[in-house]
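Some chains omitted; the rest stay in position.
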Amino acid sequence: MSRVGVLGARGKVGSAVCAAVDEADGLTLAAEVDVDDSLDLLVEHRAQAVVDFTHPDVVMANLEFCIAHGIHAVVGTTGFDDDRLATLTGWLDDAPGVGVLIAPNFSIGAVLMMRFAAQAAPLFESVEIVELHHPTKADAPSGTAARTARLVAEARRTAGSAPMPDATSTGLDAARGADVEGVRVHSVRARGLVAHQEVVFGGLGETLTVRHDSLDRSSFTPGVLAALRSVHGRPGLTVGLENLLDL
Amino acid sequence: MSRVGVLGARGKVGSAVCAAVDEADGLTLAAEVDVDDSLDLLVEHRAQAVVDFTHPDVVMANLEFCIAHGIHAVVGTTGFDDDRLATLTGWLDDAPGVGVLIAPNFSIGAVLMMRFAAQAAPLFESVEIVELHHPTKADAPSGTAARTARLVAEARRTAGSAPMPDATSTGLDAARGADVEGVRVHSVRARGLVAHQEVVFGGLGETLTVRHDSLDRSSFTPGVLAALRSVHGRPGLTVGLENLLDL
């Protein structure tokens, strides 16, 4: 039975995490901490692990405190560069047994889509990505699509895959989408869509398509709960939810 | 029981038409005419209707002969501009009762997709098109996708639809596809694909998708047979298979 503290507990994501922890078998919601609260609450309420969906400005201080007090951490906050990861590794070296998991994406579906994309990429002649989102999204392609494309490109470089066949010689340039390290990415924007992505693989006489549909913000909670259940068994720093999925 | 002559009978499409007519209930394959044969064969074998999948260079002579001899025609040959259509109309004015049907596409699925796209276009905030073809295709977007986009654009102009919502402000330009009269079109090219197109409509809380998959060249034959069965009942010039489908 693990006692969980939630940082950023009154934010949109944090409050959803609190609700999910509260309902989950084997986890107890021990402390809800937000911007005006002291981190000492975690110690007072004997939290064994925290979830941090806060802000790049405060996350390092939060983690320094947790590691110093032997509290494991599951982190969805963004902004980790190599410097920050090196700092964390240093702190963790001094705290054997403490585990920190940082993940840019806690959706199991999204993580599997990227994993499968990288595995299949060298086994087909062609790979393209179509992502579809609501029309209030500012960036195209989406961060997930760009990351998927780079994983595909890296897997093909490693395997020595040939360039993809494409005889396009006439038409409208943008029809073939954005080129991300040699992988074409297409961004559809339409009212009613939420967040969707297809990776299409093509070989002689067949195609394989991996599609992820994220229909509700709640899709990150199973990943957070899975992380909370396993973080104490993974001392040191782990980056990426895929390391927890037994693939 | 209608007697059918096939022009271009030894071409790839023509020979498939011959086979389909031969097997079809209510139709008899009366004459197979190719480039070195005389059109008089049609008269000798008492053809009541012809199918013409030949070449822009010869199709007008073929049709002049047929109309003069009271033979209906179903035409898949390309290259009809306004001048040619006016010429045909003149010939048909002098041959009451003779019907000529010209269609750029005999696939019932493709014709319905375009019809449904035009009908749905003004009823949703957003419409985008994704077409997917084999990687040896030279043009992007495909002719069918460009035609669908123009039909969508025209339907929205007529209805006074507002511009589609799109908050994209950062990213890679081509990710959002080609702009065809205000409608975004995305072209995927991958080995294993044949010819596929999706039209995605989006409104508050819902999407509607119309998808056409053409997996085999045989997909044009049901449209040709339907045209042969009804062309004698449609005197004068008809352009587009959609006029025959009871929509």
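Points to keep in mind about this one:
Note that the chains take the letters A and B in the order they are written out, and that residue 1 is the start of every chain.
In the analysis below, a residue touches a chain if its C-beta (ideal position, glycine included) is under 8 Å from a C-beta of that chain, and two chains touch if they have at least 3 such contacts.
Not measured: the values here are computed from a predicted model.
What's in place is 2 chains of the same protein, and the file's complete complex has 4 copies in all.
Convention: only the chains that are shown with their structure count from here on.
In whole angstrom, the spacing between the mean C-alpha positions of chain A and chain B is 46.
Residues of chain B that touch chain A in their complex: 124-128, 130, 132, 135-141, 164-180, 184-193, 200-207.
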